[in-house]
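A protein chain is absent from this complex, but the other protein chains hold their places.
Per-chain numbering from 1; labels A, B and C assigned in written order.
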Amino acid sequence: MTDEHYHDPSNVVNPEHAEHHIVTPVTYSIVFVTLLIFTGLTVVAAYVDMGILNPVVALAIASIKAVIVILFFMHVKYQSKLIKMTVAAGFFTFAALITMTLSDYISRAWGLW
Amino acid sequence: MHISPVLWQFLVKWLNASALFPREASTIAPYADALYFFLLLITVVGLTVVGTLVFGFAIRYRKEKHPVATQVEGSTLLEATWTIIPLALFLICFVWGALLYFRIYNPPTNAMNIYVVGKQWMWKAEHQGGQHEINALHVPIGRPVQLTMISQDVFHSFSVPDFRIKREVIPGRYSTVWFQATTPGTYHLFCTQYCGTNHSQMIGEVTAMTPDDFQKWLQASTSGMSLAQNGERLFASMGCNACHNGTASARGPNLSGVYGSKLQLTNGSEVLVNDAYLRDAILNPSEHITAGYSPIMPTYQGQVSEDGLIDLVEYIKGLQSNYRIQQTLVTSQADQTAPTTPTGVKP
Amino acid sequence: MSATSSTIVNLPDQKTATLPKRSYLNNEDGLLSWLLTGDHKRIAILYLISITFFFFIGGAFAGLIRLELLTPQPDLVASDTYNKFFSMHGIIMVFLFLVPSVPATLGNFLMPIMIGAKDLAFPKVNLLSWYLYWVGGLFTLAALVLGGVDTGWTFTTPLSTHYLNTHVVTAAVGIFIIGFSSIFTGLNFIVTIHRMRAPGMTWFRLPLFVWSNYAASILMVLGTPVLAITLVLVALERTIGIGVFDPTKGGDPLLFQHLFWFYSHPAVYIMILPGMGVISEVISTFSRKRVFGYTAVAFSSVAIALFGFFVWAHHMFIMGVSNYSALVFSLLTMLVAVPSAIKIFNWAFTLQKGSITFETPMLYAFGFMGLFTIGGMTGVFLGALGMDIHLTETYFIVAHFHFVMVGGMLMAFLSGVHFWWPKMTGRMYPESLSKLAAVTTFIGFNLTFLPQFILGYLGMPRRYHAYPPEFQVLNVLSTAGATVLGVGYMLPLLYLGWSLKYGAIAGNNPWQATGLEWQIQSPPLTENFIEVPIVDHEAYDYEWLAHKTEQEVTTVG
């Protein structure tokens, strides 16, 4: 916040501001193909018995796909810090919900309940 | 807190007499009250500090006296002071509160067990000897009593303010609380979790009696059959003994001595057999298959009431040898009352 | 600069003074120009009227509750009816009054002006959120008219899903919709604060009112959707029996508790933070001093918002959370209490070396400080595990949350309404009558809710329609207090209405306060500023103000 000593109306030196960036169809196509490949991969991986790793792999692939979509399709890679923080805040709160609640369930002395 | 015992007793006496303070009728009550007074104290101190500051400044620097304000930026030292002191006080409250919490929710091992079933809108208490009470609970003084509680429908909450205890009574799971009454008398029993229309009528009385009186009361109100005996009948009538007959070739695991033991399950986990486990194993058997057995037991969901489950659990708890199961086989055929079970003392 | 030495009120000469010819109030005429407005100030007024309406409905229920509790017997109404009373009271007061109270009225009106913007970032969304508020409100009223709900405001499962036959789904839909109204308000605020500040308005020049609304907005945006989904599940459970919260089908009713309180604990901070913002402004103005420890106060708002997300299970201590969780959540509860203490002390020290006057907003602010301290400290009682066992679900809790919500937020709200009334309407409220109201509410409040602490420790359970006779004396006191309190709340309604026509003309800056909103005409123009202000001073800079008044103050129209 220190580099924000004065505000300029067009937000040029604002850390919350990022130059508008046009992503090209080439990038989009690469992303598109990658996503399809990962989709195939996740289906294949599901039929391989990896024990406990199955859901981990499935989720890892889903997360990679999600990150790719967020970065390129949703332009976050080219966005201001503020937008990046916003995205992070969402996942942070979601993680808080999950971990804090789950920690209750797994630390119960009485199994399911 | 280091108030002199005399002063403390005087204070408590005075408060007890003043109807602004609940009676201290259990061993836990003084502990709860001590924390309460500590919290009150810091509240009063905090309030006084804030009040003095606000009123002091307001009077001293009112416009008539102090027409022009002097601007002050702030002070790191002061900020630190009023961060650290409240934080320290709150942390004391936390530790103290936690200690009290575990005191209230961890029953001593020698507690006498009474079952409580809550339903819209009444309390049913079941003593080991089979004495049933509705909206009432008789307990001896000077002896720790553990309540194993369950609800048939919605959340309820079992509260005896004069004992300073309370615990949610939950559908589908046993919850426990314990207390040791100190003074004979009758005390309010409230349902404190909102449970529908007659929530405010789900009340009763806890009667604490001297051990002698309690024995007399037990004798006078016995219904003839203890919980375990009822359980034994159920065990037979539902055909449990067909599989759990304790023989080597039995299709179900041997139940003698199972209570309190560690069981190896087919899914590899190891569990401690307690009331909750037994109840769950009757209702959801296929999720609790003892290693070496096949999942053939049908579920009894919807076929046994919570009271029946309590009877069964109590029966299985008392099974210390195969002899009893074989007896049950005989009993079920002969339909006689079985010999009394040993009073269930928690292992 | 006139006025006696005991007040800072500085009104223009009433003989010559007039209201500005052009202002947001008369910029356009006709009902439709209000109902379709995009002007944040007009929407704020719409909200103000709406929440006042609901407050008095909720208050009427409070009156009925207290009337029933006058005697120990269940004599006034049947228990079902009583249960509907407190359910409707809680639902209306929380969702239709307190959550939107300061943010949607004062916040809406002032926040853009305070940061030097012409409007909120999304005026249409702002209007939409008012309409959503009303759609949700109508659903709630429908549930009320069709026969009420009796779940309590907490919708505890499986009671709400399987055991009641009242209009739970209607009410849930209502709250779901109101939730989105609140989300949109929060979203709008966050974007506006980030994107719309005037040149020179850096983060640390923002008035603290903006900071605290910012913090509350974060809670609204991140917390409310969880409530929404929970209510969807409750409605589905109730209508088709999906089993997620139903123990007989293997569902876990405690899951509902987790999800509900994941919103509803942060919600209590939604219900207090904006009020804290009001207190910062008021205390500073009437002691003519900048707020002591500006950064500490600003960051404590953010800290409350952040930590506020991690303490929800303190509402479930006896419900069967694990011991480990109980410990963690209790510890975090203690931590979240600290920033509130920091604020209280900073406000107290703001008074030091000030030049203090005691206008009505200041009286309410003093009331806030005392009552919130009591309410907050009793929250610490409840946060201490072992103590909570005895206190939970008794009148102690009822007293706790009324102290923070009514003694805290409602006092702050009234303080703010009085403080900015001249800005919103251009006219002053009658001073002595309003002081009387402030004192009446304070006395009435304490009479109503202090006895409830004692009742709670004695063990009187909440949501009880009838109670043992030995509790009667304290209950009578409480009911008596509620009557006084009711009068205390009726008074402002009357005299503020009166002042719309007969109040003294206020001028731009009756309090000689520093905020940007006081530098423009009252009531403001639709576009707020003729020229975008350029900010070259910090918030609460009274020296800047002293210089400024020597220059010409612009009144337009």
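One rule holds in what follows: contacts are C-beta pairs under 8 Å (C-beta built on N, C-alpha and C of every residue); 3 or more make two chains touch, one makes a residue touch a chain.
Definition applied: contacts and distances are computed from a predicted model.
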- For the chain omitted from this view, which of "Oxaloacetate decarboxylase beta chain", "ABC transporter permease", "Peptide/nickel transport system ATP-binding protein" or "Cytochrome c oxidase subunit III" is its UniProt protein name? "Cytochrome c oxidase subunit III"
- Message: By the document's own contact criterion, which visible chains does the hidden chain reach in the full complex?
- Response: A, B, C
- Determine which one of C:W34, C:F122 or C:Y163 touches the chain that has been left out. C:F122
- Task: Consider the whole complex, including the chain that is not shown, and state which of C:E28, C:D80, C:E431 or C:E538 touches that chain.
- Result: C:E538
- Message: Using the document's contact rule, name the residues of subunit A that touch the chain not shown here.
- Response: 1-2, 5-6, 8-12, 16-17, 20, 22-25, 28-29, 31-32, 35-36, 39, 42-43, 46-49, 54-55, 58-59, 61-62, 65-66, 69-70, 72-74, 79-80, 82-83, 86-87, 89-91, 93-94, 97-98, 101-102, 105, 112
- Message: Touching residues of subunit C against the unshown chain: what are they?
- Response: 117-123, 125, 183, 187-188, 190-192, 194-196, 199-200, 202-205, 221-226, 228-230, 232-233, 236, 240-244, 249-252, 255, 259, 262, 295, 527, 531-532, 534-538
- Contacts from subunit B to the absent chain lie at residues 283-287, 295, 298-299, 301
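Simple rule for what comes next: only the chains that are shown with their structure count from here on.
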- Message: Multi-chain contacts only, two chains or more: what residues does subunit A have there?
- Response: 112-113
- Note on the structure: Residue ranges of subunit C touching at least 2 other chains are 254, 320, 323
- Message: Under the definition above, what is the set of subunit B residues touching subunit C in their complex?
- Response: 19-22, 31-32, 35-36, 39, 42-43, 46-47, 50-51, 53-54, 57-58, 61-64, 66-75, 78-79, 82-83, 86-87, 90-91, 93-94, 96-105, 120, 153-155, 157, 159, 161-162, 164-168, 170-173, 175, 188, 190-201, 301
- What residues of subunit C sit close enough to touch subunit A in their complex? 194-195, 197-204, 222, 226, 252, 254, 258, 262, 309-310, 312-313, 320-325, 328, 532
- Residues of subunit C touching subunit B in the complex: 5-8, 74, 79-80, 82-83, 150, 152, 154, 156, 158-159, 162-164, 247-248, 253-254, 287-290, 292-296, 317-320, 323, 326-327, 330-331, 334-335, 337-338, 341-342, 344-346, 348-349, 351-358, 366, 369-370, 373-374, 377-378, 380-381, 383-390, 392-394, 454, 457-459, 461-468, 470, 542-543
